[in-house]
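The complex appears here minus one protein chain, its other protein chains still in place.
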Amino acid sequence: METATLLCSCDDQPGIVAALTHFVAEYRGNIIDLDQHTDSREKKFFMRLVWDIGDSALSRDELPSAMGMVAKKFVGMKWRLSFDSPLSRVAVMASKAPHCLADLLLRHQMGELPCEMALVLANHGNLADLSRHFKIPFHCVPMDGMDGERAEAQQMRLLRENRIELVVLARYMRILGPDFVAGWEGRIINIHHSFLPAFVGARPYHQALARGVKIIGATAHYVTADLDQGPIIAQDIAPVSHRDEVEDLIRKGRDVERKVLGTAVRLHLERRVIVSGNRTIVF
Amino acid sequence: METATLLCSCDDQPGIVAALTHFVAEYRGNIIDLDQHTDSREKKFFMRLVWDIGDSALSRDELPSAMGMVAKKFVGMKWRLSFDSPLSRVAVMASKAPHCLADLLLRHQMGELPCEMALVLANHGNLADLSRHFKIPFHCVPMDGMDGERAEAQQMRLLRENRIELVVLARYMRILGPDFVAGWEGRIINIHHSFLPAFVGARPYHQALARGVKIIGATAHYVTADLDQGPIIAQDIAPVSHRDEVEDLIRKGRDVERKVLGTAVRLHLERRVIVSGNRTIVF
Amino acid sequence: METATLLCSCDDQPGIVAALTHFVAEYRGNIIDLDQHTDSREKKFFMRLVWDIGDSALSRDELPSAMGMVAKKFVGMKWRLSFDSPLSRVAVMASKAPHCLADLLLRHQMGELPCEMALVLANHGNLADLSRHFKIPFHCVPMDGMDGERAEAQQMRLLRENRIELVVLARYMRILGPDFVAGWEGRIINIHHSFLPAFVGARPYHQALARGVKIIGATAHYVTADLDQGPIIAQDIAPVSHRDEVEDLIRKGRDVERKVLGTAVRLHLERRVIVSGNRTIVF
Partner (left out) sequence: METATLLCSCDDQPGIVAALTHFVAEYRGNIIDLDQHTDSREKKFFMRLVWDIGDSALSRDELPSAMGMVAKKFVGMKWRLSFDSPLSRVAVMASKAPHCLADLLLRHQMGELPCEMALVLANHGNLADLSRHFKIPFHCVPMDGMDGERAEAQQMRLLRENRIELVVLARYMRILGPDFVAGWEGRIINIHHSFLPAFVGARPYHQALARGVKIIGATAHYVTADLDQGPIIAQDIAPVSHRDEVEDLIRKGRDVERKVLGTAVRLHLERRVIVSGNRTIVF
């Protein structure tokens, strides 16, 4: 089956669903999945629409401009139309810890992540072997003793050369500069190893131990200019007890981090996430 | 706001969403919530549609027949249209244990359950006080030493006299006869104190202890002629350990039972559940 | 069975478990439950010991001084010995919301909470009926328009007259003054309706919605002079989505609050909690 996926949002107004589903039906598309949400507080409308374009009267090339004509009928409509192919090109950025990277590459190998894994970009060399095992190109841009800005410029050049659409920070331990964040706005997913907004910043498991919490968590979010403040895509938790030392929190946390990051990346790649202000709609 | 809620299902075919949303829009309804599901394996279509009828060109009396005209365009469409009022009339059936009954009455009092609590129907007298506290009429039809069929006939008469639309079994410890089940088909919700299909039948916590499971659960389901085999609406679990005796499982289980039953009743009353074969679609 | 329960803590040093279990055995006690924890980072030792004193060579009156002799052998040992009876006397403080109070009273009625429910103390009158249904004395000390200090003095007098050992804040919406907190230090349990340390202070569900979290939570903790900073006893969470308005968070949160508060109160009454700095050991 060949499908088109539309994500759109606008101010709430009557007739949007009718107009869009009519648009699909009149060009012989068959709706496979429709999910919509009306934020009655902010009076905003959001929708995800997936339809079969196997018998479509419009080709892939014609669909966007036709869709544009429909969108113009509604005040302030923002929309994005995607197709099954070509797949999004993804880069994973990592430091030394292998667990999130290994997990993403395994999920990709098992078909959970509809993307092309184009690049692993690290600031240490120890994950080269792992990337090689999964046959994903590995690049190392060391940061220690290097001018940070120059290193970041090199990273951005690599991402651009590889036409990367989504950057996944898999326990990448450096803060990205504003140019980097601006260059991939809404397209950088980070895993923070705490239940945000608790324990922002460095060493959250140590903070959690000091506070004596009974549950730890992890948060996958889009990266914005403000550290650990971007829109949250997914969160999960694990129970802990007084018996757990920092090492135990780290071990238990790894399981949560992997699951939450894998989930968030899949949701993004399946075009299920719309950012609205500092929140996400996850269909 | 005044709303209409449509639940419908039929064989999958093109144009259903477009036709129904067009129907809403052309009579000046504004869609508040739309959720649909296509079961691609069984080629079936399901939808829940909620719209504001404050400015509707059709009155509540006219809407059903107009909707019937739209439904006729699609092969085998089954549908049900409901309005905010009048509220569904609910009866809770209980035996001796107070926890599920108390929970439902408290949820109702706090506005979680959009219904009229019309009746508590018990086979023991000890819950009369609790019902009185919440100002819900209480009837006791004792079963011990009574002819079972005659007692059940009396129960059904009470339910009919009170025009009961939904029957909730809140740890009611008797098995309903086939006439009773047939009379409220798809409108009797039971809480079974295990994670079905594990531990069907009597004393599931004792069975769980004997098997040495590490998690217990509870299941809310529609009652059918086959014991504990009806369509499942909601399930939840609680972790247990070797330290838990049967009394601990029962205590932990009570928390799960209450939550699962309360959730299932709310979902039903909000018209979020469609039964399809032995499964449920829960929007 | 008649039992004694010992909670003790001290600097870690060799031979503590041997000395204490030997003490139990030589006076013909039989250990039913023993749980110990060594905090290797802070080099502290904690233990909970429960034994059958049915055949004990020492009476209840003799046991404490005998235990005191053992404790003296170890540097800095703090200990508390309790028996099955008399039960702890508990007061529940509430405002208008009934759900946590109703839950505690129901749990008490069902035998989950080994205590004497001596008093419900509210600053509004609407929960009088509920308390009466469960046959628990109800007192209202209104706060609005009243001198706060005088009102609090009246509350403390009532608690003292009723010889209250544990105060449970069941969504009590006022901040307790320093005298009150000092008077029941380590014996006031509060439920905060967020996953602490996230969303300290007022209206945490509104804060959660604004931040766009995907999970909400509740935290039961001992009250200290610093608002929402005391040692955490229990926490739990519920998943939420973009569909959940503030009202939905509040509804989902109520289920979590009830469960977490009920659990924390039970753990305290079963003598399972030791406070160490700002953390708790929960056996």
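Quick notes
Just so it is clear, A, B and C label the chains in written order, and each chain counts residues from 1 on its own.
Going forward, a contact is a pair of C-beta atoms (placed from the backbone, for glycine too) under 8 Å apart; a residue touches a chain by one contact, two chains touch by 3 or more.
No experiment lies behind these values; they were computed from the predicted model shown.
Note on the undisplayed chain: of the listed residues A:Ile31, A:Ala102 or A:Ile233, the one touching it is A:Ala102. In the complete assembly, the contact with the undisplayed chain comes from C:Asn30, out of C:Asn30, C:Ser82 or C:Gln154. Only one residue from C:Thr38, C:Asn162 or C:Gln207 touches the chain missing from this view: C:Thr38. For the chain left out of this panel, the touching residue among C:Gly15, C:Gly68, C:Gly125 or C:Gly201 is C:Gly15.
Residues 98-99, 102, 106, 109-110, 112, 129-130, 133, 251, 254-255, 259, 262 of subunit A touch the missing chain (whole complex, contact as defined above). The chain not displayed touches subunit C at residues 14-18, 21-22, 24-25, 28, 30-36, 38, 40. The set of subunit B residues touching the chain not shown comprises 37, 39-41, 195-199, 211-215, 217, 231-237, 241-243, 245, 278-282.
Operating definition for what follows: only the chains that are shown with their structure count from here on.
Shared residue numbers account for over half of those found at the interface formed by subunit B and subunit C, and the copies are therefore classed as meeting with the same residues.
Annotation: 42 Å between the Cα-based centres of subunit A and subunit C.
Centre-to-centre spacing of subunit B and subunit C amounts to 36 Å, using the average Cα coordinate of each chain.
None of the residues of subunit B touches two or more other chains.
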